[in-house]
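Only one protein chain is missing from this complex, and each of the others stays in its spot.
Up next is chain A:
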Amino acid sequence: MSVARRSVAHRAGRAGQYLALCAYLVFLAFPLLWLVSTSFKSPQELGAIDPTWLPRSPSLDNYRDAFDAQPLLRSALNSALVAVSAALIAVTIAVPAAYVMVRFRSRISQAGTVWILISQMFPFVLVIIPLFLVLRNLHLINSLPGLVLVYVVWNLPFALWMLQGYVRAVPVELEEAAAMDGAGRLRTLVGVVLPMLTPGLVATLMFSFVTAWNEFFFALVLLKSPEKQTMSVILTHFIGAEGVADLGPLAAASVLATLPALLFFALLQRRLVGGMLAGAVKG
């Protein structure tokens, strides 16, 4: 009898957990679903006092208008180019840097940690004018490589911070074992540490990609040519003075702007939860 009661309680608990999980998912997904729903609504429906969950007469007009009004595809390609480049470069630099900062404790690595923390305190507005002048001297205004450089610099501190934690979690015994087998530092880093860092690398890549993909102000200020503008800048072209917006096309363009990031997550999320370290070292 008591076993049965325990089983019922267990099931009820599990049901409660799933319920909470569902509620959390709804909470997370609601803005996205609402955005998708809005993108298929007519202007009249958007102006109705009782909002509808599902469009009454779904139409692709907003998508058509958005594509007609703005170069969405070109701006998406620019964004992808910049975000992927910035993410890859930031991670490529951050991996060896984080390794050195964790494994070789020195004043420099401590200073590096302080630098990371300090660099997170500067708001965009404070650095934009000096940054603009520096980039102008390097002839990198109005160029996508210039924007990539800015994003790499902007993302690097946090990427380093994230990766340090992952590097610290790699058992040093594995590296010692590799050294015993005759591997040098570089070989150890590439052949032993790097594979174990996969979840960390993926998480850092995702963070860097999404930050660069969403970034607006640097892209707005640094890119002048219409053909180089990124998606986040193009989206604001649907918004007028005093916040008046062309809501339907804006929603449609925003849905399209969200897709690459979702795709990127979908591709990489399995690696994120890989649990590579499980069972690597006994005891």
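Going forward, a residue touches a chain if its C-beta (ideal position, glycine included) is under 8 Å from a C-beta of that chain, and two chains touch if they have at least 3 such contacts; residues count from 1.
The criterion applied here is as follows: contacts and distances are computed from a predicted model.
J.: Given the choices "Sugar ABC transporter substrate-binding protein", "Fumarate reductase iron-sulfur subunit", "Oxaloacetate decarboxylase beta chain" or "Anti-sigma factor antagonist", state the protein name listed in UniProt for the chain not shown.
T.: Matching the unshown chain against "Sugar ABC transporter substrate-binding protein", "Fumarate reductase iron-sulfur subunit", "Oxaloacetate decarboxylase beta chain" or "Anti-sigma factor antagonist" yields "Sugar ABC transporter substrate-binding protein".
J.: If the hidden chain were put back, which of A:28, A:49, A:180 or A:266 would touch it?
T.: Of all options in A:28, A:49, A:180 or A:266, contact with the hidden chain holds for A:49.
J.: Taking the full complex into account, find the residue in A:113, A:143, A:214 or A:258 that is in contact with the omitted chain.
T.: Touches the omitted chain: A:143.
J.: Touching the missing chain, which residues of chain A?
T.: 43-44, 46-50, 65, 68-69, 78, 81-82, 84-85, 88-89, 92, 125, 128-129, 132-133, 136, 141-145, 148, 190-191, 194-195, 216-217, 220-221, 224-228, 233, 236-246
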